[in-house]
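Take a look at the structure set out below.
Missing here is one protein chain; the remaining ones are kept as they sit in the complex.
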Amino acid sequence: MKRLLCLIACALLFAASTAYAAEDALKPPEETAAAPPAQIDDAEAVTATAPDAEAKTEGQENKSWFSVERLPSLVVIAVLTALILFNIQRARGGAPIFIRKIAGLEAVDDAVGRSTEMGKPVLYIPGIGDMSTLATLASLSILRRVADKVAEYQTDIIVPCADPIVHPTAEETVKMAYVESGRPDMFDENSVFYLTYDQFGYAAGVDGIMMREKPGAIFLQGWFAAESLVMAETGNSVGAIQIAGTDQTSQLPFLVAACDYTLIGEELYAAASYLSRDPVQLGTLKSQDVLKVFFAGSVILGVILATPAALFEGSVAETAYNFFKMLFTGAAG
Amino acid sequence: MKQRIPLTISFIAGIFIILTFYFPNSPLGDIEQHTLVWFAIVVGISMVVGVESLVRINVVKIMKQKQGWAYSLALILALLLSLVTGIMGQVKYGSPFHLQSPFMYVYTHMIVPLQSTMFAILSFFIASAAYRAFRVRNLAATMLLLSAVLVMLGRVPVGEKIWSQFPVISEWIMNVPQVGAKRGIMIGSFLGAAATSIRIILGIERSYIS
Partner (left out) sequence: MTQDTQKTFLEKLNNIDRRIIFLVIFIVVSVPMLLKLTSPVQISPEVQKAYDYIESIPAGGAVMFSVDYDATSMPEIQPMILCLLSHCFQKDVKVLLTGMLAIGMPLGTQALESTAAEYGKKYGVDYVNMGYRPGAQAVIVAMGREIRDIFAVDYQGTPMDALPMMKDIHNYGDLAAVAVMAHGATPEYWIQFAQARYGAKLIVGTTAVGAPDYYNYLQAEQLVGLLGGMRGAAEYETLIDKPGLGLLAMSPQSWVHLAIIALIILGNVTYLLTKKKLGAS
């Protein structure tokens, strides 16, 4: 553990020192700042690049081996990794970790229980994202917890998938929940299936399942786009209890309007840790909170510095603001 | 062992992709370029996995004449129709997407109207959800209602005719409070996403491999 932290710190220091030592690594402001649009008169030019083309593409103009403008994000990743490892260690040591109540997640047991009492299946919709979409991964973690409950209560679950790679993963997730609950015989391999990757074809298919099966509980967890309301409204019309969750801000208003509970943004990522109550998982949430406080503080400090910088051009305030900005963007100006 | 191999692959691939972001040129950048091409190939092949699942489930449904088997039959026939017309287009015109290809006939006269219909349903659902959800229950709900009405009026010509300031107010709502709230949620979401990625790379989060 300590060795890993030391390694991260060393890598950071090494990267930072190399980057700043590298010749012309940090471009002067006038080179990186966007030039005003300019017309190129040479009509014979086969191709002309962007009118305000300042973009230095990789492998072209910028040949330095380390990308210095990306250093701030490397620092954030390293700090977040270190914080996660530190908090996991703390959690393993028995330190109490507080997590606020999330109403949508508290209702999971009730929703599955209600379906069981009504003799209706649970419908779990993992969204239309693929496996490289983090919201889908978070959704699969939640599916695991929901499937645990479903197996425990001996209820049916239906999981229609919109992505061919999500499908076997979801199938394996549900299957493992049944196996670990000691009821592998209850798992129906036709309960998790691939529907279509087409957005509204998927919505049509899911709506059809809702109308035919009349599920008692519907979970809409993952990555959604405009089809979210089509599914949520149909779910609402069949009288199911609906628990939604997405990090897609444009879909949140629709889900809030049509569902009983909605997990907003990061609550989706926190859900798996929340439901498992595993201290190791909860420890990672603490790390996010620390960084969130840091970013909120940075935004406030940025506003404080930017205001006088805008009012008094060329002053110390502007220099201070530019320096502050450089810390986050890796480039001055 | 069943878990160790995928966890090791996730760790190596994750660290490698992170490194290529900070060391974008040769040799890491070149290797990354190859892995991206492989990724595209793997995604293409994964479609076959999906089609296999789709065909298996629906064929079983037809064979056993389960409830709704006729829909499954329609699905299998539609799948075959797309496949056959696509192959015909490829053979005759070099691409199924060539404008004269028979696949394009199926596309224009079947897929386009069906898909458009599905999306059009959204406007009806938006209206019924708005009727139900936009109620003056409390201060927050009232603010939501007012901003929705102002944006709706500001985004259409009739709003401009009623009062020329509606578009200005709408633009302000979209550019200031909307963006501010969204940024707050986005920062939280991206931190959650970054933490999830790190947990996956380090093997702490492993529910996806069960």
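Here are some notes:
Per-chain numbering from 1; labels A and B assigned in written order.
Here is the rule we go by: a contact is a pair of C-beta atoms (placed from the backbone, for glycine too) under 8 Å apart; a residue touches a chain by one contact, two chains touch by 3 or more.
For clarity, every value in this text was computed on a predicted model and none was experimentally measured.
When the full complex is taken into account, the listed residue touching the unshown chain is B:P167, out of B:G14, B:P167 or B:G203. Checked against the full complex, the one of A:T133, A:T155, A:Q221 or A:Q242 touching the unshown chain is A:T133.
Considering the whole complex, the residue from A:D198, A:E213, A:D289 or A:E318 that touches the absent chain is A:D198.
In the full complex, chain A touches the omitted chain through residues 34, 37, 39-60, 128-129, 132-133, 198-200, 223, 225-226, 237, 248-250. On the side of chain B, touch with the chain left out of the figure occurs at residues 21, 29, 32-33, 36-37, 39-40, 42-44, 47, 93-95, 97-99, 104, 107-108, 111-116, 118-119, 122-124, 126-128, 130-132, 134-136, 145, 148-149, 152-153, 155-160, 167, 171, 174-175, 178-179, 182-183, 186.
Quick note on the criterion: only the chains that are shown with their structure count from here on.
Residues 15, 58-59, 63-67, 70-71, 74, 76-77, 80-81, 84-85, 88, 130-131, 134-135, 137-138, 140-141, 144, 163-165, 167-169, 172-173, 175-176, 190, 193-198, 200-201, 203-204, 208, 212, 226-227, 229-230, 233, 247, 249, 252, 254, 256-258, 264-266, 268-270, 272, 280-281, 284-285, 287-288, 291-292, 295 of chain A are the ones that touch chain B when the two sit in their complex. Chain B meets chain A in the complex at residues 18, 21-26, 29, 43, 46-51, 53-54, 57, 60, 67-68, 71, 115, 118-119, 121-122, 125-126, 128-130, 132-133, 182, 185-189, 191-200, 202, 204-205, 207-210.
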